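Missing here is one protein chain; the remaining ones are kept as they sit in the complex.
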Amino acid sequence: MAGTPLARVMGWLRERLPIDALEEFASHKTVPKYRGSIWYYFGGVSLFLFIVQVTTGILLILYYQPGVQTAYESVRFTVVHVRFGWLVRSIHTWSANLMIFSVFVHMFSVYFTKAFRRPRELTWLSGFVLLLLCLGFGFSGYLLPWNTLAYFATKVGTAITATAPLVGPWLMQLLRGGKDVGAETLTRFFGLHVALMPAIFTAILGIHLLLIQIQGMHEPHGWKDAPPAERRTMPFFPNFILRDLLLWLIVLNVLAILAVMFPWEIGHKADPNAPAPLGIKPEWYFLFMYQALKYFPGKILGLDGDAVGVLLFGLGGLLWALVPFWDPRLPSGARNRALNWIGIVVVAAILVLTGIGLS
Amino acid sequence: MGQDTSQPISRRSFLNYLLGLSVVGWAGSVLFPIYEYFKIPPKRDDEPTSVVAASLKSLKPNQGVIFKFGSHPGILIMGIDGQLRAFSAVCTHLDCTVKYRPDLQKIHCACHGGMYDLNGQNISGPPPRPLTPYKVTQRGDDVIVSRT
Partner (left out) sequence: MSRRALATLLVAGALALLTSLLAALIAVPADAAPAGVDQCYTCHHDGDTPQALAYTKDVHYQAGVTCADCHGGDPTREDKDEAMSPARGYRGKLRKSDIPAVCGRCHGAGPSEFHAKFGLTDVADSLAAGAHGEALRESEQGPQCVSCHGVHDIAHVEDPISPVSPGRIAKTCAGCHADARYMRDFNPRLPVDQYAKYLTSVHGRLNAQGDPRPATCVSCHSNHLIYPVKDPRSPVYATRVPETCAKCHSNPRTMAGYHIPTNQYELYRKSPHGVALLQHSDLNAPACNSCHGNHGAAPPGAAEVVAVCANCHQANGELFQRSAHRDAFAKRNLAGCVVCHGNHGIAPPSDDLVGLAAPAPCARCHVDGPSDPNAGVIRHMRALLDSLRTGQVNADRMLDRASQLGMDVADAQYDLKDVHQALVQSRVAIHSFKLNELADAIHPGIGVLATARKSAEDAIHDYYFRRQGLAVSTLIVTIVAVLLYLKIREIERRQRERDEC
């Protein structure tokens, strides 16, 4: 059948793939328009930032050389000598920070809108795993430039894992590839950061997105009972997608502005024999845990204070991950004010602790 | 309702045209840096492990030449016997740059009169340690100096 070249290609594909069915399915997908609609975008922004990370990450791998003698030098080479290397590197670092911020906002928005409820428990669980992987990406990637801050932050961070009860020391040695942070740590983190974790992340992300597409967008509380006139929606394709793309475009430009106006430093090459710089602390997304641990006394009931702290955080995380399962059991009913209060306390605590840690 | 076909359609296609053009422009502004990024940069290692110090043709016996080895100067000497030797040209006393003295067949530091022999040994004056030696290899006409 004659037509534009694009139409002819699409026609050829339609005979072989269920594109028609997909189009039919997609045309029915709607997104609720209400006061809280804005939160729907944060999932997409997180996805976009992940795509930016993969792209800039692949570009960086072209010049990065892991190894104690070459890591710092290769990053310096990329930033100083490679054309636009400074841009790729700064975007990668800024995007990492923005992505972690974005996934936290996305996670809390899902929590407060109770979007994790039946039938979306799996979406929540997979999302939680993705959040943990994000933090893992941040931690492992931070070491790769092998500068002073990275080296000592990694030392402090892996030392804290050692305080976990029973598995702590084993876990720390597993992470470090030995007793100390060194060449083995670097190669290990590199393999995790560019191969293992991206693979797992992509798989789980695929599941996460598939679930969303299959189950449709979450509707706010009381949506079903509202009269049809008040149930305003917009089609997912093309309206929501186009708006998403517009936001992504703006985010990309924000990244470029950040990369040019606030470029990331190369720092000085790590010297394991030098003393740790004063006030060394992990990156801001770990600060709330790091700061909280500082408040734990040295010994609690005969147990190591840090171990108790790590255990409590682990427990807290587990409870948070399982919120779809204990939420219905709370007596507050559908609106579940108790859940909101818990959430507010958690957000406030994180903000306050991070604030204290930064000052 | 009758459709005013000319105005909205041309405005719509005008919008589409502009949008398409600007998207192409934007794509270019993203792809251009990526394309440039792939270009192999001129080999500019800030702390190399080896450099081409000089060409054999340009060296005469009993001559020393200073070359850049990363961020520090090095000195390549062709002795009176034709043998090539290379050292770090950073004097071990106060970091001045040393020079070869053909009249003495020794390496001399002009700052405080420190003297090194052709093995890099500090033989006179204030330098407390010998000069760091480098390895010299020849590849065709190139004289390659590398860290030991």
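Worth pointing out:
Read from first to last, the chains carry the letters A and B; within each, the first residue is number 1.
Here, a residue touches a chain if its C-beta (ideal position, glycine included) is under 8 Å from a C-beta of that chain, and two chains touch if they have at least 3 such contacts.
As the structure is a computational prediction, the values presented were derived from the model and not from experiment.
Within the set B:K39, B:H112 or B:K135, the residue that contacts the chain not displayed is B:H112. Across the entire complex, the residue among A:I266, A:A292, A:A321 or A:L339 in touch with the chain not shown is A:I266. Not every partner is drawn; the one left out touches chain A at residues 76, 79-81, 86-87, 89, 234-235, 238-239, 242-243, 245-246, 249-250, 252-253, 256-257, 260-261, 263, 265-268. Panel shows chain B; residues 1, 12, 15-16, 18-19, 22-23, 25-26, 29, 44, 46, 68, 70-73, 94-97, 110-113, 125-126, 128 of it touch the chain omitted from the view.
Definition applied: only the chains that are shown with their structure count from here on.
Each chain gets one centre point, the mean of its Cα atoms, and the points for chain A and chain B are 40 Å apart. Within the complex formed with chain B, the residues of chain A that make contact are 59, 62, 73, 76-77, 80-85, 87-88, 249, 252.
Per the touch definition, chain B reaches chain A in the complex via residues 26, 30, 33-34, 36-39, 41-42, 44-47.
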